[in-house]
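A quick write-up on the structure given underneath.
Removed: one protein chain of the complex. Kept in place: all other protein chains.
By written order: A, B and C. Residues from 1 in each chain.
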Amino acid sequence: MTTASSGLFSTLFDHGDAGVGDQAWLQAMLDVEAGLARALERAGLAPPGAGAAVTEAARAELFDVALLGSRAAAAGNPVPALVKELTGRVPEFAASAIHRGATSQDIMDSAAVLIARRVLNKVRTHMTASADAAAALAASHRDTIMAGRTLLQQAVPVTFGLIAAGWLTALDDASTELERVCSQRLAVQLGGAAGTLSVFGQSGLEVVALLADELSLPVPVLPWHTDRLRIVQLAAAMAGVCAVTGKIARDVTLLGQTEVAEVSEGPGTGRRRDDSDACHTARGGSSAMPHKRNPVAAVLVLGCARRAPMLVATLTAAAEHELQRAAGSWHAEWEPFADLLRITSSAAAWTADLLAGLEVNASRMQANLAAAHELPMAEQVAAVLTPTLGRLPALDLIARASREAAASGQDLSAILISSPDFAAALAAAGIGAAELTAAVDPARSLGAADAFISAALRAHRSSCESHRTEEDHDRKSERRKEDA
Amino acid sequence: MTTASSGLFSTLFDHGDAGVGDQAWLQAMLDVEAGLARALERAGLAPPGAGAAVTEAARAELFDVALLGSRAAAAGNPVPALVKELTGRVPEFAASAIHRGATSQDIMDSAAVLIARRVLNKVRTHMTASADAAAALAASHRDTIMAGRTLLQQAVPVTFGLIAAGWLTALDDASTELERVCSQRLAVQLGGAAGTLSVFGQSGLEVVALLADELSLPVPVLPWHTDRLRIVQLAAAMAGVCAVTGKIARDVTLLGQTEVAEVSEGPGTGRRRDDSDACHTARGGSSAMPHKRNPVAAVLVLGCARRAPMLVATLTAAAEHELQRAAGSWHAEWEPFADLLRITSSAAAWTADLLAGLEVNASRMQANLAAAHELPMAEQVAAVLTPTLGRLPALDLIARASREAAASGQDLSAILISSPDFAAALAAAGIGAAELTAAVDPARSLGAADAFISAALRAHRSSCESHRTEEDHDRKSERRKEDA
Amino acid sequence: MTTASSGLFSTLFDHGDAGVGDQAWLQAMLDVEAGLARALERAGLAPPGAGAAVTEAARAELFDVALLGSRAAAAGNPVPALVKELTGRVPEFAASAIHRGATSQDIMDSAAVLIARRVLNKVRTHMTASADAAAALAASHRDTIMAGRTLLQQAVPVTFGLIAAGWLTALDDASTELERVCSQRLAVQLGGAAGTLSVFGQSGLEVVALLADELSLPVPVLPWHTDRLRIVQLAAAMAGVCAVTGKIARDVTLLGQTEVAEVSEGPGTGRRRDDSDACHTARGGSSAMPHKRNPVAAVLVLGCARRAPMLVATLTAAAEHELQRAAGSWHAEWEPFADLLRITSSAAAWTADLLAGLEVNASRMQANLAAAHELPMAEQVAAVLTPTLGRLPALDLIARASREAAASGQDLSAILISSPDFAAALAAAGIGAAELTAAVDPARSLGAADAFISAALRAHRSSCESHRTEEDHDRKSERRKEDA
Partner (left out) sequence: MTTASSGLFSTLFDHGDAGVGDQAWLQAMLDVEAGLARALERAGLAPPGAGAAVTEAARAELFDVALLGSRAAAAGNPVPALVKELTGRVPEFAASAIHRGATSQDIMDSAAVLIARRVLNKVRTHMTASADAAAALAASHRDTIMAGRTLLQQAVPVTFGLIAAGWLTALDDASTELERVCSQRLAVQLGGAAGTLSVFGQSGLEVVALLADELSLPVPVLPWHTDRLRIVQLAAAMAGVCAVTGKIARDVTLLGQTEVAEVSEGPGTGRRRDDSDACHTARGGSSAMPHKRNPVAAVLVLGCARRAPMLVATLTAAAEHELQRAAGSWHAEWEPFADLLRITSSAAAWTADLLAGLEVNASRMQANLAAAHELPMAEQVAAVLTPTLGRLPALDLIARASREAAASGQDLSAILISSPDFAAALAAAGIGAAELTAAVDPARSLGAADAFISAALRAHRSSCESHRTEEDHDRKSERRKEDA
């Protein structure tokens, strides 16, 4: 779990710079121990100054990760060794405030919550950027007509704006869920050896509340050391982010295929960490095959997002914690939880890059649709004929004309006009050339596409506003806290 | 997917009688087609009476499942064959109202939503019953002291009431989430061939709203045919139910072991479907091994619940739908979604049975704890000594005394009193026999256990009330609708 | 688990007619009980004639599945109820031979093995048909040049024969593994209440061997009731089949896209079960969108195959069986194991259909490659220039020329010849028009493609021969057995 931001694969699978490696764990555990010392002091259970003394010593850079790691096997987790080291670094009067009443799981669970809060805040920022970029695409491509594709076959026309609106709604919904889970379910954990906080006698609940206050986390109804629903729900919210970004990335890889070429990734805003030298090769270029425009950002979104479902499964399967502390399932959570935070963050960050730089080729969209010889409008033509011919005869006539169009490479309307047979039927139905031309015009066949785009943009604006309100609120609480 | 309620394994894995088999799918698809016909009529897009005519014909028992199934392969789904059959069963004037503007996925997705709503209502009933039973156990066993067990080793004392309170909180939280997802995310799906509702021109949104009204479902911002976040979220909420019930069942199997014997399943209220003859053997009995009390309900909860994580993974991985209709991922959803509904329902139903009949053996709990020779109270004794001896010397003394107690089979307090060495240290610390006796009394070592039970019961009552309010509201809406 | 071959979704997800429903389970359990009775008789542990009497009664059609199902909850599995019913159907002298020394798990595990053997034999037949079809495609399309595509972008040329050869090798390898696992790991299970066969005293091993002989199954070293490695390995072999068929199906959906159109599914041999009427619509056609050629078989392969990974995960996670019989993990296996057999069979059957009917459009392949303006041959041109210019300058020159070609829509060779700049460099390198033409000829750029095809076909032939030998061997053993 020493995923560093400077590793061989970090720009790929940790593009969001999640910060879930050893240093992050170590600091988070120390933050919990320090918070507990301050809480104990406030509760009168530790001497004045103990909280500050422990906080002073609780800095990750002072500790030797390798040494702590080497001692972790004795207990099956690194907390006892950490407590011992930390105790050795505080004045004697403060030592009794360290880890008092707590068990290793309290420290690790609360630390995991602190890490998750920080990473998920980053994820939300990436998701907001992604949604804003999708909204811009939806707005600017309201009228960019293209082929809708079902089962990877051209079906009826849509607009690229509608596709982007679909991405937008999904991004917003995933963000809303993530925000809800973060604000409601990231509670502090403190239960002591078996969840009774026995050491504190009648003061247990007060200490929990004070620790929660110190760490700015909600207080749970009960300690949740063996009720892992929170972990399951956090994981599920991350899986939602990965599902949504994965769908977008899949669409981009498909629309960007050489033979489709309707979108392409821009040269890449994903080079933040690259040194100047690396800029010589834009993202997705290939020196050996210079014609290629590899959809690198989309590929990496998929490379991250496709791991999420099974990480959720791992965490959900691990929720079956035995009695008052799990024998294995708890330990099975640590790395997958950190991995899920990291790849979710990376998928969201790559999606933000991808959408911000996406290049849309409207003329190619038009050309690809035109190459289908108006067949995607067959249903519309049939609809025009139905009132007079009846539904089944109309469908039958259009099916025959479509087959002829497909075989001959002519447009459907040309076939209908040029064949005496079809022309007679059209005449019988009172359909003239103008009506036929209108019927095969994709722009008249877009149904509610525009209205849907408007609805998605409206929903996005109101979602933004509620987020902003919430953030304001958070910021004000923080400020009040600092003032205090 | 023909899971019948009368199959060889139905009482095991479909104990909740979920109803997700072929007949349920067929009727749900017909309900959507009928709802659409009525919606079209209300929108003026179908002749008066068409809605009623289609509704009249849309009864599953009139259709031949095997025939429809045999024709499903041509399209890759059973809807086109169903539409054809249904069309043949309505008067000609109503035929044009059938399936108009819809695509197969609209019908199947909306049908899945209808099925899910029905099944998840059952699940919520089972969860409420389970939570009520857990609340009763928490209340009545507030003072039932037992060993807390961590990593399957006796740790410090807890009460059985606290364990039940932990189950209660988890059940309530999982129910709350399920309810939220059901009320917010079970929206109707109607998008037509590629999500534009092109056939309806400007009336698309109106038709969606009317269909939603007919089916009493929310209207989504956009059609969600390729935005599967709703499915992911529904699946996650079900996984939450399975995680929580699985943990309870695991605890019951462990507490019910021959050597622990602190709880056992009652003779079984799970025999609802058994004929009188089967009642001769109570659940969990064994004719060959009459001493066994197999925890059958708990085992079946686990047998159901352990499949949930991977079903969630399947549905989450399948969320990567391509462009305007997925080529495979949509199809991969159908059976796993139905399976997840069914096993979640069965896990919840078995949990309700299990908790309603659970027998608690308080004297065995006392005996098991006593057999540990007061060692679980070692930390409390150390706490008493710490103020005078200092933390590390106190721990060291107790560790030595504990080892002696474990080796000799005497109680910790007896060792402390009888050994001159320890007795001297106690005297030095000013600890008399009364204080020692108090320190090794489990009843004085329960910390916040009682307060936690109260908190869980309070939260349960308020959760019940909000549920009840919501149900009232639902019922009133239903009534208003019927009146109209 | 009542998956019937006549259900609403059976032609989709049970196209291989696997036979894993209630009737199959019931008959397999009865086969095991009957085999045990015959084995006991042969061992002198049951009266003469008992084996025949039980075998006579052990016919699934005589039993009431719903009744057995309703009684299954008492024990948590249907075996005790089945034993009681079966006992009631044999003459009294034979009753003592029924289920003697066995436990429910013996019956269900051995029954699962019998079902698996039968289904997996079907799967192997489908896989052989698929491999033969792939081999035919590889042989007949040795020289069908097309664009190779990496990250969904055109890269360098390949042949369709090579693609088919890749499918072939994967199919053969998956079949070989399946065969190995079937022949080595589908052993009988008989252990009695806790794996000691205590009832049989010293005769235990003899009874196991006789039962194995009766069921034509291998004898395991030990009873495997809580060693589930066999199930994990069977599941993994099935996952291999699904992985391989899924990759083929994915390729077909991509090559069959409207804009690529290099392959398409034939009109469908998948209509075996359709009645004549359904034949009006060929598979993959769409009445509303007559131009579509939906890749239905490929989509259904994916719809099946994508569930396999998580079913394997379920069965692998369930392998953690406690002590002498698992409390939940065993029960969690039954439905997923049957589901995995069924969808593997369906994926393999659809693949056989798909490959047998696949239509290959060689001229479209040529046209798609040509549309890339010789850019996929850029590497070859660079290779020609490298010896004289040096690697980096050569790459640089080609990169510039490629960008110009891409921008202008001219072929790479035309750019190189027409631009004075490039022409000078070519002249300097001693590269004439003929060499340039050769370098941009895809047919000269296929490297080892042909040799690889030959290798794959050779491996296929030898794989076929070893299968045939093995089947001969099986058939001879069967015959010997029948003679005996």
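The criterion applied here is as follows: a contact is a pair of C-beta atoms (placed from the backbone, for glycine too) under 8 Å apart; a residue touches a chain by one contact, two chains touch by 3 or more.
A quick note: this is a predicted structure, and the numbers were derived from the prediction, not measured.
Colleague: Check the options C:R89, C:R117 or C:R250 and report the residue that touches the missing chain.
Modeller: C:R250
Colleague: Pick out which of C:G21, C:P78 or C:G195 touches the chain that's been left out of the picture.
Modeller: Of the candidates C:G21, C:P78 or C:G195, C:G195 is in touch with the missing chain.
Colleague: Consider the whole complex, including the chain that is not shown, and state which of C:R38, C:H126, C:H141 or C:H321 touches that chain.
Modeller: Within the whole complex, the residue contacting the unshown chain is C:H321.
Colleague: Quick one: which of B:R100, B:R149, B:R185 or B:R283 touches the chain that's been left out?
Modeller: Per the contact definition at the top, the residue touching the missing chain is B:R149.
Colleague: Touch as defined at the start, partner being the missing chain; which of C:A73, C:L86 or C:A313 qualifies?
Modeller: Looking across C:A73, C:L86 or C:A313, the contact with the absent chain belongs to C:A313.
Colleague: So which bits of chain A touch the chain we can't see?
Modeller: Interface residues of chain A facing the absent chain: 1-4, 6-13, 15, 21-22, 25-26, 65-78, 80-81, 193, 249, 253, 268, 270-271, 273-275, 277-278, 281-289, 294-296, 298-304, 306-307, 309-311, 313-314, 317-318, 327-332, 334-336, 339.
Colleague: In terms of residues, what is the contact footprint of the unshown chain on chain B?
Modeller: 147, 149-156, 253-254, 256-260, 287-295, 299, 310, 313, 317, 368, 371-373, 375-376, 378-379, 382, 395, 398-399, 402-403, 405-406
Colleague: For chain C, which positions touch the chain that isn't shown here?
Modeller: That gives, for chain C, the contact residues 76, 95-96, 103, 148-152, 155-158, 162-163, 165-166, 169-170, 173-174, 177, 192-202, 204-205, 221-223, 226-229, 232-233, 236, 239-240, 242-244, 246-247, 250-251, 254-255, 302, 305-306, 308-310, 312-314, 316-317, 319-327, 379-380, 383, 386, 391, 445-449, 451-452, 455-456, 459.
Assume only the chains that are shown with their structure count from here on.
Colleague: Using mean Cα positions as chain centres, tell me which chain lies farthest from chain B.
Modeller: Chain C.
Colleague: Over half of interface residue numbers shared between chain A and chain C means same, under half means different, so which is it?
Modeller: Result for this pair: same.
Colleague: So the centre of each chain is just the mean of its C-alpha atoms; given that, what is the distance between chain A and chain C in Å?
Modeller: 33
Colleague: Could you grab the centroid distance between chain A and chain B? Build each centroid from C-alpha atoms only and quote it in angstrom.
Modeller: Computed value for the inter-centroid distance: 26 Å.
Colleague: Specify, in ascending order, the residues of chain A that touch 2 or more different other chains.
Modeller: Expected reply: 149-152, 155-156, 254, 310, 313, 317, 379.
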